[in-house]
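Complex shown without one protein chain; remaining protein chains in place.
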Amino acid sequence: MSPLVISAWSATSPFGVGADPFRAGLEAGRSAVEPVDRETHPGPFEQAALVPEFTAARYVGKKGTRTMDRVTALAVTTVGGLVKDLTDELAAHPEQTGLVLGTGSGSVQSIMDFTRDSLVGERPYHVDPARFPNTVMNRAAGQGAIWHRIKGPNTTVAGGTLTGLLALSYAVRLLRGGHCGRVLCGAAEEYSTQRAWLEWHGRAEEERDTPLGEGSAVFLVESAEAAEAAGRTALAAIGAVRFRACAEPEGAATARRTLADCVRGALDAAGVGPENVRAVLPLAGGGPLATQEAAAVRDALGEARPRWTRLRDLVGDTSAAATSLQLAAALAESGDRGLAPGEAALITGVDRDGMVGCAVLTGAGARR
Amino acid sequence: MVYDDGQPPRRVVITGLGTVTSIGLGAPAFLAGLRTGRSGVKPITTFDTTGFAHANGCEVADFDPREWIHRIDTTELGRATQFSVAAAGMAVADAGLTPQELGERRVLVSVGTTDAESGDLDGLARTQLDEGPERWAPGVVRRAQAGRLSSAVVRELGLVDVEALTIPTACAAGNYAIGSGFDAIRSGEVEAALCGGADAVCRKTFAGFYRLGTIAPEVCQPFDKDRKGILTGEGAGVLLLESLESARARGARIYAEVLGYGLNCDAHHPVAPDQDSLARCMEVAHRNAGVKAEDVDFISAHGTGTRANDVTEAGAIRQVFDTPPPTISIKSMIGHSMGAASALAAAACALAITEDFIPPTVNHRETDPECALDCVPNEARAARLDVVQNNALAFAGNNAVLILGRVREAA
């Protein structure tokens, strides 16, 4: 099988809807974090990075979106940014395209609003049936498929901050297993009051204040052969996606060793030397784990001096969408032609639950 | 097909089963329940059911997490995660492995779910109403994440070279998780996989199904003329997968071989299943597994017991099979355990192959002529099974069909 490549991507981010505003915001190094309207967004945070002016009605359409929640609208919009280039393929063989979408725990706002209705209603079943599917965690992926008529495998993936990397790994496995010809793969996360409170309580004291962000990034993954046949530029080859677990999740010290091992393994699997890594895009989650993450990458890369992009400084903590947006940033930085042959980008993440992961993207011209 | 390492695909077998169900903890108890057609139905106790005209379910009683979970403080885990971790531990032990031995291998942990820890979110919503969100307990917040269902398995077993993947593809998630494990071993990407699904009964999901009019007042009767809907259930099923070569090398007991699976999406309606699309998914699975419809000796149906599911699923089966094989639903016994459902059904299929029997569809009085299937009513049936099919459907039209088979010598 020819190498798997990313041949298109789309992002909905605090910089705006689409790949172009994302690239522009990133290039300008502009922070999208702003004070939030406390009326619409009560909760523990004064600031956040929201997708500007984003509503389902505006970006997905008025019809059929009355009960669509925000994370679903973000996902449907982002997937929409890619399917416009796939119209013929989707019409001819809708079952040959898969959709793999990462989520934290679905829309916690939708889930908890539904429970609230059950608790406060005159009857415990006085809930809105049309909103019940919103409370099931495969809603965004499912609506993405329904909206865009994508009939291949439709999978929802979760794994904290590593979610985007897990979605990519799952997509690679799906393609290698021959379950479809191409996969749209990424993750989405919404800003909501409930998520804000959950993040606030879930975080360690020292990372409490990092503002939340939201957004979605989706990639078209297919074989180099298929991309070429369709006339799409292979922007990057997926060199490797790897994960490891810290022996002692509570001790941040083991995160450094674990991630360094993970990165070395991934570089090795991708056939990439540390000197080829031109860009590093860490999760940079804040607190001791971020320090460990940076140290681990330096340990693994040795003398190499790549460019570092800490997306979180610009778009806030996007939780389950973070590593997908980091992948998108790696592609955004590499321009329309993608990564050059012999060039590699490293995307890393460290999760509070003791898992670490990384992806190595390489110039698609550089065959192993 | 040849993978990148130049190796042909490995054959994938099931060598360990872990089951947490309302009819028994552990594979032997689950097997005994399936053989005798035990029912796990009783009034729901997880949440206050005042105001619902009926509230039966299939909860796991007598589950003491500390009996099964040793490394992690069990209060750090929500109920679904406790089930997942317990079932994973059972599967490893059942495979005759120690966590240390497993930890020396590259492993994939993939756990499917519908609700993850929505039960904890229910509790937090209650606290929010009574005292405000400022009063939430951080420990509960931290454990209320879908990712925990797989990452806690990693922590409990002390695995290191491992990917922890949670697949919240709702009620078909178990088959998705097993499928991903199958692919990972087949390609040589990992040496072992712990895969399955877990869920816990929660108010949110009960209220939702109740509102849709799909909760049965007393019992679940798949394919019956008088079926009245689902019963929400809970539990976990985890399978240990490894290559046939690896299982043989260590002299492991092999339950069954995973022959393949198929996934597709109706891309049509958020909750109503689509017969043609489901039929296509079965065909995709048959192709992936290298079997023909006539090879299938029995089908473990999604069989929720709702009017819509059973008639659509039966229709799809008759579309694909000229003569449908016996088709049963273990949901008649353990209710609808959501993300665990197809994983537990897969475990039941593996046991059926090993023990030469077809589990019954209990609570059965008269088969719906619109379904017209032999659902092995009320009593298990002795049968030698070579190829079995496990169906799973989910909201959003997510279909997943898994094919298991008896291990034969030549591939």
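Letters are used for the chains, namely A and B, taken in the order the chains are written, and counting of residues starts over at 1 for each.
Just so we're on the same page, a contact is a pair of C-beta atoms (placed from the backbone, for glycine too) under 8 Å apart; a residue touches a chain by one contact, two chains touch by 3 or more.
Operating definition for what follows: contacts and distances are computed from a predicted model.
Note on the omitted subunit: UniProt lists it as "Acyl carrier protein", one of the names in "Transmembrane prediction", "Mannopine transport system permease protein", "2-keto-4-pentenoate hydratase" or "Acyl carrier protein". Contacts of the undrawn chain with the visible chains, over the full complex, involve A, B.
Looking at B:147, B:197, B:270 or B:397, the residue that reaches the missing chain in the full complex is B:270. Of the options A:128, A:268 or A:313, the residue whose C-beta touches the omitted chain is A:128.
Interface with the hidden chain, as seen from chain B, comprises residues 211-213, 269-272, 308.
Where chain A meets the omitted chain, the residues involved are 63-64, 66, 121-123, 126-130.
Basically, only the chains that are shown with their structure count from here on.
Taking the mean of the C-alpha atoms as each chain's centre, chain A and chain B sit 27 Å apart. For chain A in complex with chain B, the touching residues are 1, 43, 94-95, 98-99, 103-106, 108, 111-112, 114-116, 118-120, 123-125, 127, 129, 132-133, 135-139, 141-143, 145-146, 148-160, 162-163, 166, 169-170, 173-174, 176-179, 197-198, 201-202, 242-245, 247, 249, 258, 351-355, 357. Residues 1, 3-4, 49-52, 113-118, 121-122, 124-126, 128-129, 133, 136-138, 141-142, 144-148, 150-152, 154-155, 158-170, 173, 176, 180, 182-184, 186-187, 189, 203-205, 207-212, 262-271, 277, 280, 284, 288, 394-398 of chain B are the ones touching chain A in the complex.
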